[in-house]
Each structure stands twice: as C-alpha cells, then as structure tokens.
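Here the complex is missing a single protein chain, while all its other protein chains stay put.
After this line comes subunit A, so read on.
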Amino acid sequence: MSTEKQLYTVSIYTENNIGLLNRISAIFQRRHINIESLNTSPSEIEGVSRFTIVVNMTEVNMKKIIGQIDKQVEVIKAFYHTDDETIYQQSCMFKFRSNLLFEERNIQNIIKDSNARIVTVNKEFFVIEKSGKKEEIDQLYDELSVFGIMQFTRSGRIAVTKDEMKITTLLESFNN
C-alpha cells in the first residue's frame, strides 16, 4: 500500500441527518487532516445523501479513516478512490464589470476558448461560469485576473466513480 500522500475522493452514502456533517468532519479534524473540498447532495437513491470529500493523505491512513466513517451509525457506506478511478468536476463563477465585455475584446475569446458560459449580463456586471478540473479553473482564473475580478468562487469537487457503487444492493441487504 502506498505510503505517499495523494489526493483521494471520499464518497459517503448516508441517511439524511442533521448532525452527520459534524460527526464526519470531526473524524478528519481530530486527526489534523485538512479537507480540500466537501460537497453534500442527494444521491441516485431517494432519501440517501452523498458526501464527496477530497483529502490529501496516505492510503494507509485513508483506509483507517474510511473505517472510522463507515462505523458511524447513519453512514450506509464509505468509499475512497484515486483521481484515475473517478470522473470528477468542479464549478466556478466569476463576476466582472460589464464594460469589460466591450473594452477588452480578449475576454470574449478567453470565455469561448475555455468553454466557460455567460450566465447573466446587465448594465453593471456580468457573470461567467465554468465547470471542469481544478487545473482548468486555475488557468482560467490566471487568464482573467488581469481584468480585475469583482468576485470569484469555486465549488467543491463532485465525482462519480468508474466502478459500480452497489448501494441499492447494500440497502436491500440491510432490510433483510
């Protein structure tokens, strides 16, 4: 097992519970593990939530953490995957002054070349959105930063795995 740190995407299927985020984040916090990004959402199964957490750590420690997460009562199942084993995306938004659209021709080219999307334009400002890998978003940020970004935000990673998750089978076995 690798003893080198690397990025892992942790996927946790859970019951939808108010205190669970606290319980799960405490598992990382207690061991001084920085959470690179965190996202919670519904999953493919009705009533089941999905946490997507990105952490940078060794596989040995990753396995131990998964054990600690998995044993929480309201956690259905926790998995960890490397980047190669997942399809993942992040999203980001930039806000700029609207006059840039007319004064800086290049900005339109950047938007087009980066596959970003204009969400809204009004007299004062316009907003663009881009989904992709973190590196692509970082690159776009670098290119756009010269124009003066009014606001920027990036979401946590969301990911689906190449392998099947088999949560439905697992839930059926709980019921039997």
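The definition used in the following text is that a residue touches a chain if its C-beta (ideal position, glycine included) is under 8 Å from a C-beta of that chain, and two chains touch if they have at least 3 such contacts; residues count from 1.
Definition applied: contacts and distances are computed from a predicted model.
Engineer: The complex has one chain missing from view, so what does its UniProt entry call it, picking from "Acetolactate synthase", "ABC transporter ATP-binding protein", "Nodulation protein E" or "Nitrate reductase cytochrome c-type subunit"?
Structural biologist: In UniProt, the chain excluded from the picture bears the name "Acetolactate synthase".
Engineer: Per the definition of touch given earlier, which of A:75, A:92 or A:158 contacts the omitted chain?
Structural biologist: That would be A:75, which touches the missing chain.
Engineer: Any idea which of A:63, A:117, A:133 or A:166 touches the chain not displayed?
Structural biologist: Answering carefully, the residue with contact to the hidden chain is A:63.
Engineer: Looking beyond the chains shown, say which of A:101, A:150 or A:171 touches the absent one.
Structural biologist: Once the missing chain is taken into account, the touching residue is A:171.
Engineer: Touching the hidden chain in the full complex, which residues of subunit A are there? Just list them.
Structural biologist: Interface with the chain not displayed, on the subunit A side: 14-15, 18-19, 22-23, 26, 30, 63-64, 67-68, 70-71, 73-76, 171, 174-175.
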